[in-house]
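Starting off with a structure, shown below.
Excerpt of the complex: some chains, original placement.
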Amino acid sequence: VKLRDLAARLDCDLAGDGDLEIERVRSLEDAGPGDLTFLTNPRYAAQLGETKASAIILPSDAPAVPLASLRSRNPYLTFARALGVFHRPRLPTPGIHATAVVAPTASIGEGASIGPYVVVGDDVAIGPRATIFPHAVIYPGARIGADFVAHAGVVVREDIVIGDRVLLHAGVVLGADGFGFVPLPDAPFKIPQTGTVVIEDDVEIGANTTIDRATLGATIVRRGAKLDNLVMVGHNCEIGEASFLAAQAGLAGSTKLGRNVMMGGQAGAAGHLTIGDRAQIVAQSGVPSSVAAGAIVGGYPALDVTRWRRISAALLRLPELLRRVRRLERTVGIAPPTRADGRDEPPKR
Amino acid sequence: VKLRDLAARLDCDLAGDGDLEIERVRSLEDAGPGDLTFLTNPRYAAQLGETKASAIILPSDAPAVPLASLRSRNPYLTFARALGVFHRPRLPTPGIHATAVVAPTASIGEGASIGPYVVVGDDVAIGPRATIFPHAVIYPGARIGADFVAHAGVVVREDIVIGDRVLLHAGVVLGADGFGFVPLPDAPFKIPQTGTVVIEDDVEIGANTTIDRATLGATIVRRGAKLDNLVMVGHNCEIGEASFLAAQAGLAGSTKLGRNVMMGGQAGAAGHLTIGDRAQIVAQSGVPSSVAAGAIVGGYPALDVTRWRRISAALLRLPELLRRVRRLERTVGIAPPTRADGRDEPPKR
């Protein structure tokens, strides 16, 4: 692709030789002649002088550089789109593989690619242009929109509802029973999980992530939400539009996330909470109570992130503080505390 | 179902019109005419006046309400049983699907439903009325009791022993090798994992949870224990009767849990510990040492939960405390601490 044509296709301003032939996108470190590269992190600006790349994606207002450049108001988006220009994904074979077991009462839209050993149950409806990789299992009654992609080993349980352009990575399980038991002393009594899961349009769900069905009603993942790998969404949760859950994050039952919420990796939220729009939850923090819209929380238990950082910094001085208080006590003639003074029982474990 | 008959079937006292026809169970918020609803959380009592439900499940001693009610000493259990009355689960096709690969030396009890592409290895014994969904794989030598349910993609490794009425959700892996290596500097030496896993009766295991086989002997999950999704149980662990492990909890090797232990989501316990009967481990806490029977622990590292809460509350005042100590030092004429005073080295990372 000529750099001039690439600039047009990516809505960028061109600075430099538009006749350059670009063959692919590579990182600043690896790029050579014929490569388009990018600078997302200003830390690496020093490497610009040494790159052998033919061209680079830069912010519109970046200073002049010694190689051709594509100038963009959103260089990160331009980088993502450029990757798409050069990426040639391996497309699965079209058609329904001879070994796929599709129930006679199931309907599959036009243009589908249904791989070997896929199982599609009774009364399932799948929209046009589905790509279902080997060994995915769609239980009876699931209703799925257009342009569905399910990788190998995906399990969609009975009666789940899925919108358009949903992408499920390998090993995703949608609609396993919620974790609900009446805790009788000898034998916990299982609460039938009679609800469903609703996945709206444009949702992507990472490998081996699990989303449980609701006890009653539906567990919902709203339009454009993105879940990373090994995430757990409990029964009756709701994840708002365009929210992000990083890997290994977990939500206990009935917690509702608003729009554009960001939840970091390994973070967890207790059940029955409300996490407001645009709230951010720092990685690995534990959220015990509801979070206001726009708030940023961190820590365990989680609190306002600025406050948490101040406390974390103060913690580093705690051993010193103990010594300073002892010195003060000596100075004013107070005896050191005895265990009886402490009144804190020793840890019980 | 007439409300009168439902009351009899659920062992409840009836208050109001026994001739009402009940069609299903719905939440207080969603319920309309023909619906039975419930009040598990007194917070929602205010909504009682507005509900359009025909009837409600209430505690025996609850005040009178403006709609018909079923009075129960355990309303949560009654709610669970009522769900079962109206739930019509989709039953899989009975029989052994033509595509299932069942070894000639395997035995499968009467009344089984073995789905497409299920693989059952040599010398496997499965009791009556098993329901095995597509793509589950039972390795050679596994012995499994009656009324077994394994969802799609379950993997039961060789020689695993499973009791009656065990329910495995999609993606469960039983009996992968324990994580055991002799840490030689260049090439860790793998310790053969020659033991097994024993799952007793009435155990339920959530989606994508993994339970490793023992190095020697058995990793054991005792009768009535319930494990949520994405839980990790290390080799040679033991989980006591009717214990609960919430999602993403993890146990390092050889840790033993007693009866009725409750472990919260994302909580972890180190290896070789003993967690006593009825102990509770707060979500996301990290347990470094054994826990006494009946104790409740939280925090990282975990300690008595009351003490942990008191410390967490005190932590919020730590920045203030630093200022108060500085003020005291000024008042009594002590110089502020220098780095040398501190004696704490800077963080090494």
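Order as written gives the chain letters A and B; numbering starts at 1 within each chain.
Simple rule for what comes next: a residue touches a chain if its C-beta (ideal position, glycine included) is under 8 Å from a C-beta of that chain, and two chains touch if they have at least 3 such contacts.
Please read all numbers here as calculations on a predicted model, not as lab measurements.
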Starting from the 2 chains in place, I would like the total count of identical chains in the complete complex. 3
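Assume only the chains that are shown with their structure count from here on.
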Gap in Å, rounded to a whole number, between the CA centres of subunit B and subunit A: 24
In the complex, the residues of subunit A that touch subunit B are 99, 101, 117, 119, 122, 135, 137, 139-141, 153, 155, 157-159, 171, 173, 176-177, 179-192, 194, 208, 210, 212, 215-217, 230, 232, 234, 248, 250, 252, 266, 268, 270, 286, 300-301, 303, 307, 310-311, 314-321, 323-325, 327-328, 331-332, 344-345, 347-349
Under the stated contact criterion, what part of subunit B meets subunit A in this complex? 25-27, 30, 74, 76-77, 79-81, 83-84, 86-87, 89-90, 97, 99, 115-117, 133-135, 151-153, 169-171, 202, 204, 206-208, 224, 226, 228-230, 241-242, 244, 246-248, 260, 265-266, 283-284, 289-292, 295, 297, 299-300, 302-304, 307, 310, 312, 315-316, 318-319, 321-322, 325, 328-329, 332, 334, 337, 341-344, 347
